[in-house]
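Left out: one protein chain. Kept in place: all the others.
Our next item is chain A:
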Amino acid sequence: MKLKSLLVGVGLLAGLGTAHAEDPFKVGFVYVGPVGDLGWSYEHDRGRQEMEKYFDGKVETTYVESVPEGADAERVITQLAKSGNDLIFTTSFGYMNPTLKVAKRFPKTTFEHATGYKRSKNMGTYVLRTYEGRYVSGIAAGLLTKTNTIGYIGSFPIPEVIRDIDATYMAAKSVNPDVKIKIVWVNSWYDPGKETDAANALMDQGVDVMLQHTDSPAPLIAAEKRGIRAIGQASDQSKFAPEAHVFSVRDDWAPYYIKTAKAVMDGTYKPTDFWGGFQDDMLSLASINDNLPKDIRAKIDATYEKINSGEFHPFTGPITDNKGNLVVPAGHTLTDAELAQVNWYVEGITDEVPR
């Protein structure tokens, strides 16, 4: 320790201190999938690239892809911190405790964890209001379905996914009182094989509009083959299903990555629990298909506007769960903290949350 500070002192004397101040600000990213997954990790990487472009050489980025959520995560995060990154984004829920542990050991580095709930002095969290996109998807699905059966490919039964299923169903039911929703769990965020199986299973049960909470384009490809409609997830997936594609709810992480990097550079950073949606330009409807009937297209645009302007929040009471309990009283809108704990299906979903 003494030797190190001595060396730093010598460096300063030799005039290297000024050179040090001009070192680029380094930002590291940890991805759970390959950057080529065309979904979740792909979008985080797009955010990284946009951030790099925005800062025009002042920021240098590094990423590590396909990092398993087990014992490896902590090592990779540590190595990013060790190699001098000032800000590290860990972009999957399973990195929460590893990030927290590394943040404790590297108090001068800033950590940001996507979708988690643990924070510390130098660790914040960020998440998307994906339910906003789901609500618009639900409106489209409810209007488009002819069999009155929409399908949902779930990844893991965590609050984010449960919440999005609720938002989808509430929206669909608001325009189509007879609609039913079928849910299949694949227990993975990215598994084209399993996603295809799930998509086929749903279509076999009469589903003719499909949503997915997984990241590969496989369900859209399956939908295109069987001539039904599907809604893309995380990135613009229109090219995989030119006919079937309704629209994709696209994630855009760049605004948050730019904002956070700026704050850390300026020294104004404070760890928070950040939720980004339509209003923050972090969610958008990408490539709305031209083959949609005009009235449905108008309804999609209107619903988007209503949420984007803040006029409407999907989780405004009264909302009853499918066991008959009043979970959101009339006049109340769920707070972000309450949204993070949603573990009930709304009335009308004839299924149970897996326990």
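Things worth noting here:
In this section, contacts are C-beta pairs under 8 Å (C-beta built on N, C-alpha and C of every residue); 3 or more make two chains touch, one makes a residue touch a chain; residues count from 1.
Throughout what follows, contacts and distances are computed from a predicted model.
The listed options are "Cation:proton antiporter", "Nitrate reductase", "Sarcosine oxidase subunit delta" or "Nucleoside ABC transporter membrane protein", and the UniProt record of the chain not shown names that protein "Nucleoside ABC transporter membrane protein".
The missing chain, though absent from the display, is touched by one residue of A:Gln79, A:Asn148, A:Ser174 or A:Thr320; that residue is A:Gln79. Listed here are the chain A residues that touch the chain not shown: 28, 34-35, 62-72, 74-76, 78-80, 82-83, 93-94, 96-97, 117, 156-159, 162, 187, 340-341, 343, 354-355.
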